[in-house]
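One protein chain omitted, others in place.
Think of it as A, B and C in the order they're written, each chain with its own count starting at 1.
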Amino acid sequence: MVPRYTRPEMAAIWSPETRYRIWFEIEALAAEAMGELGTIPAESARVIREKGGPRAEAIDAAAIARIDEIESVTRHDVIAFLTYMAEGIGEDARFMHQGMTSSDVLDTCLSVQLTRAADLLIADLDRVLAALKARALEHKFTPTIGRSHGIHAEPTTFGLKLAGHYAEFARCRTRMVAARAEVATCAISGPVGTFASVDPRVEEFVAEKLGLTVEPSSTQVIPRDRHAAFFCTLAVVASAIERLATEVRHLQRSEVREAEEYFHPGQKGSSAMPHKRNPVLSENLTGLARVVRGYAIPALENVALWHERDISHSSVERYIGPDATITLDFALGRLAGMMEKLTIYPAQMEANLASLGGVVHSQKVLLALTQAGLSREGAYAAVQRAAMATWTKLGSAEGKSFRDNLLADPEVAGKMDAAGLDAAIDPQRDFRHVETIFARVFG
Amino acid sequence: MVPRYTRPEMAAIWSPETRYRIWFEIEALAAEAMGELGTIPAESARVIREKGGPRAEAIDAAAIARIDEIESVTRHDVIAFLTYMAEGIGEDARFMHQGMTSSDVLDTCLSVQLTRAADLLIADLDRVLAALKARALEHKFTPTIGRSHGIHAEPTTFGLKLAGHYAEFARCRTRMVAARAEVATCAISGPVGTFASVDPRVEEFVAEKLGLTVEPSSTQVIPRDRHAAFFCTLAVVASAIERLATEVRHLQRSEVREAEEYFHPGQKGSSAMPHKRNPVLSENLTGLARVVRGYAIPALENVALWHERDISHSSVERYIGPDATITLDFALGRLAGMMEKLTIYPAQMEANLASLGGVVHSQKVLLALTQAGLSREGAYAAVQRAAMATWTKLGSAEGKSFRDNLLADPEVAGKMDAAGLDAAIDPQRDFRHVETIFARVFG
Amino acid sequence: MVPRYTRPEMAAIWSPETRYRIWFEIEALAAEAMGELGTIPAESARVIREKGGPRAEAIDAAAIARIDEIESVTRHDVIAFLTYMAEGIGEDARFMHQGMTSSDVLDTCLSVQLTRAADLLIADLDRVLAALKARALEHKFTPTIGRSHGIHAEPTTFGLKLAGHYAEFARCRTRMVAARAEVATCAISGPVGTFASVDPRVEEFVAEKLGLTVEPSSTQVIPRDRHAAFFCTLAVVASAIERLATEVRHLQRSEVREAEEYFHPGQKGSSAMPHKRNPVLSENLTGLARVVRGYAIPALENVALWHERDISHSSVERYIGPDATITLDFALGRLAGMMEKLTIYPAQMEANLASLGGVVHSQKVLLALTQAGLSREGAYAAVQRAAMATWTKLGSAEGKSFRDNLLADPEVAGKMDAAGLDAAIDPQRDFRHVETIFARVFG
Partner (left out) sequence: MVPRYTRPEMAAIWSPETRYRIWFEIEALAAEAMGELGTIPAESARVIREKGGPRAEAIDAAAIARIDEIESVTRHDVIAFLTYMAEGIGEDARFMHQGMTSSDVLDTCLSVQLTRAADLLIADLDRVLAALKARALEHKFTPTIGRSHGIHAEPTTFGLKLAGHYAEFARCRTRMVAARAEVATCAISGPVGTFASVDPRVEEFVAEKLGLTVEPSSTQVIPRDRHAAFFCTLAVVASAIERLATEVRHLQRSEVREAEEYFHPGQKGSSAMPHKRNPVLSENLTGLARVVRGYAIPALENVALWHERDISHSSVERYIGPDATITLDFALGRLAGMMEKLTIYPAQMEANLASLGGVVHSQKVLLALTQAGLSREGAYAAVQRAAMATWTKLGSAEGKSFRDNLLADPEVAGKMDAAGLDAAIDPQRDFRHVETIFARVFG
């Protein structure tokens, strides 16, 4: 957890106070179910809730220190917590945790935390989606050059660029919903998951109250393939962030300057060079994406626990549980803000679009020549010839436009006059299916 | 691709012959759609199909060498292929690939290959599931010790162990179906994905014929978040394989010997030590799981392509496309076979279960003592005392069973007599919810 | 950073206070060098040191809050710090940072932090090595079964096991020393690393004072291949930890019980099962190894910065700088303590060694039979036959020892009598080169 990349709402999910409160809730609900089933006195369940509830709610730094102190003797975190709670609840506390094992508490708590985290991440994605949609609609028909391999290819619109990212984040949202469901299970099944000393109805009761489903077959622990799938999903979302961040970094390059991150009054780009305005947000997002992606590997390595369980996954999750969700939450928030405020320069887009003398229309000429009867290979060679002639002399005295070079080529001229050429490269052709794509993406 | 870990059916999906045939199919379907739309002569589309079909079908090593030869000049694989096809189709070939770009062919082909691969993997998973279910039902009530941290915990059944793995592979199957859908899209959208020179109805036609859906917004390429999600899913499946393989490796340890991989007549376990019978299949699967997992990282790094596309993903996919699917296919097949033939030793399971003098019943005694009025802490201390006394003298002359040590403990004896103790540790209690879990897992 | 896996000495290296003090030291040293060179007034350099030194030393929570407040306007951390320092130093502060860029400060600071961290890690490794050596010497000739594939293979000694791990950690120490050298460079080269406005002698001076070497060619930043190599080295060390931790986990298995982590008075192994004594330290180390390993990937992804630098590496390093070193420091400390106090059970080792009826001597019999004239294949088959007969009837009434089964085999008996067999399987043969190996490993 790096404070500068941490937002309070997500951090709160992972605080010791929250964890202990969820632990208590699980224990109290389980006791209530056992009370109803008659496994323990119903009255004890009532006392546990009534005395334990406020005690759990009041857990603060001092209480945590006390629990830590007990743990330093027992070397067992859940026993330390139960002992602490028993100190306040009194004799009835002995009916807490009956037939349960620590994993029942720990794993169900992790499910609660991860689903809460997923809810925040889904809300974050919604904000990113809203920003992308708004900017896409705004620039639906803003012409800009499309680039493959970093080389000018054919015209597109800035709105189409954003629509593609929107579609990607919409898929990410769908995946996050599925990932949330993966980890939304509850296990109260006792040692090695046999329910030998705890009734399956306890698990059903607790699951329902917590908004979870029962784990069909826990082996004391909730199986870690679920968590692996969850963290892999975060890694995919992080990679989608990186793609958009990379786009913005490219657009802000000095030679491109088609868009720019908002530059705050008072902001300084460089300690040395006062002229600098750097795409630091998108660069930062690129790094954060690497961080979140890196957590997928230990999550996957956590799956192959020994026999009914070992505890090697636990230390891993103490890191990646908070770190992956907190970092991704911050990154999505930053991304949304960045896109909401992104400064966009349509004039510069137009200038870049025109900068290669029109060679970006080469395909349309190729097609027209093929239609006019040239072989594909012959047409390709003619168009490539004219394009290279244009490109290599760009800006020089003897430089000519792609159009002029084409018309000067006898093979081309034999098939097509100036009017035919102009019809072929009419820029309106490029945008005639923008509506189709927008309809597909935004419905 | 390692020949010994390769099965022919999956390998065939990735052969150059298959790839070229899919390429042709895409081109031919696109031509047919364009013929219907009138973009190209319908007759040309017919000729392309009639002359090209047999030519594509006949592609063999010699044809591939010829295509490679052309590519060595054009340095472009799709153009080389089109040139080769044109040599056989004749003049009408100039109407192939009209308004399309290589990515339309390459990416849609990859979708076809990955979905075919996914179909095989799903069938593989079905075989694993069938094996696990059969063996789980067979050993539904075979008692065995459950282990947490590698330490005897409480009894379970061998069927329950397998049921847990079944549930995990059932989840993997669900994930594979979702992963298949992720990559089952078709893009025929031309340069930078604008449909400037190709009608979106061409894409719709090709998609439908190939059993794919249209890519809502391609940017010349099908976005690689889809593929990242696909390969991450394979990594999760690989990790599930590793968990089951690890279980078998543990069960076959010399000290455990509860199960054993089938040992073939004539098989030699070691070049040096003729007594060896090693769990080489499950060890092999452990390694293969690492291999498949490793491919998730480059797949994730492939997402952030530059602008409308760069081609950095391509070389990665030439490796991980075949390698991940072929390896996982082999591993699942090996796993299924291993589980189908696994030799299981119930007598040894019983012996191991009894080997710790009964301390594995400690929780049931703890609960009974708590119910009988001891505080949780007091009961815990008494039971731990008797357990440690039993364990540390196991097998020695002065050693006593857990039961005897408990009855000799005044604090315990004050609360419970021999009959009460025997009722508490009745082994039948351990298995009373086996049916519940089986019903949850197998329906 | 997870508090429970954090030791104060390593954490202190990464505190904001330490960072700001190193920043000041770099600026003060650079000013002194510039003062000597006459680039800035020598008197100003003196004032910067005299007023700035105590101010940096006094940086506390309030000061950090003030710096954060400035950063919230400038959005630049180094400028915020310089502004804060200027508030205390006065007019001469304008001669700080002359011709330098933030990276000069940040990257050189990171070098100081990583080399300090490396020093702690090397000391940690020394403690692990000392513990392994002591226990290895203690158990130099304690017989135990060697296992390949988890199957009893041939006898070895417990000291030999530990010697192998010692050798591995000795290699890790060598690698850590090399990794430290990788990151022990200083860059004070100004924007894009050209020294346009700062004399290379400033860099030489600062480097020498800080115990670093000059970076031969920085491009504003110290190249990140150095850091990638550093974090990969930590990943290798983590994997060595995992190997030893895995060994301990295996040795403590209920069926093996050859060694056990120290169990503290008052410790509770399980909230549910009072009999449990779990290898929780080695399981924990297994998880921590996964965490450290996971940081190698983002470190490698940090290498390919754009042009002379981008800042995407920075956020990654804010995580993995502290997290990887703090976690590894904790893990090595825990490992050393675990090995120092590991309870070892030689009697159980002897019992396990004998438990397979002697089949573990199969290779020696194979060799003796080959020497006695049987073909390798014939001898192999005879020995395998006797071994399988022994093994499969272990503990049953009709079971016989490997020795007896061999003598009852006509093919064996034709080549070797009982005395010859006993000579062949003399256990002393197994240990005759222990001294050789110890001499190789411990010198």
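Structural remarks
Heads up, the rule we're going with is that contacts are C-beta pairs under 8 Å (C-beta built on N, C-alpha and C of every residue); 3 or more make two chains touch, one makes a residue touch a chain.
Since we're looking at a predicted model, the values are computed, not measured.
Touching the chain that is not shown, out of A:H152, A:H165, A:R180 or A:R309: A:H152 (per the contact rule at the top). Of the candidate positions A:E301, A:E317 or A:D430, contact with the unshown chain belongs to A:E301. Of B:L37, B:I311 or B:L407, it is B:I311 that touches the chain left out of the display. Residue A:N352 is the one among A:T144, A:N302, A:T325 or A:N352 that touches the chain missing from this view. Contact with the chain not shown here comes from a single listed residue; of C:A58, C:A178 or C:A347, that residue is C:A178. Only one of C:A31, C:V78, C:V128 or C:A229 touches the absent chain when the whole complex is considered: C:A229.
Of the residues in chain B, those that touch the hidden partner chain are 1-2, 4-5, 73-76, 78-79, 82, 97, 99-102, 190-191, 197, 249, 264, 266-273, 278, 280, 283-284, 286-288, 290-291, 293-295, 297-298, 301-302, 306, 310-316, 318-320, 323, 327. One chain of the complex is left out; on chain A, the residues touching it are 145, 147-154, 249-250, 252-256, 268-270, 272-280, 283, 297, 301, 352, 355-356, 359-360, 362-363, 366, 380-381, 383-384, 387-388, 390-391, 402.
Interface residues of chain C with the unshown chain, by the touch rule above, are 82-83, 86, 91, 93-99, 146-150, 153-156, 160-161, 163-164, 166-168, 171-172, 175, 178, 182, 190-197, 200, 214, 216-220, 223, 225-226, 228-229, 232-233, 235-236, 238-240, 242-243, 245-247, 250, 286, 289, 293, 296-297, 300-301, 303-311, 363-364, 367, 370, 374-377, 379, 429-434, 436-437, 440-441.
We take it that only the chains that are shown with their structure count from here on.
In this entry, chain A maps onto chain C through a rotation of 180 degrees when their C-alpha atoms are superposed, rounded to the nearest 5.
Mean C-alpha position of chain A lies 32 Å from that of chain C. Here the CA centre of chain A is 24 Å from the CA centre of chain B. Residue positions of chain C touching 2 or more other chains, listed in rising order: 249, 268-270, 272-273, 278, 280, 283, 297, 301.
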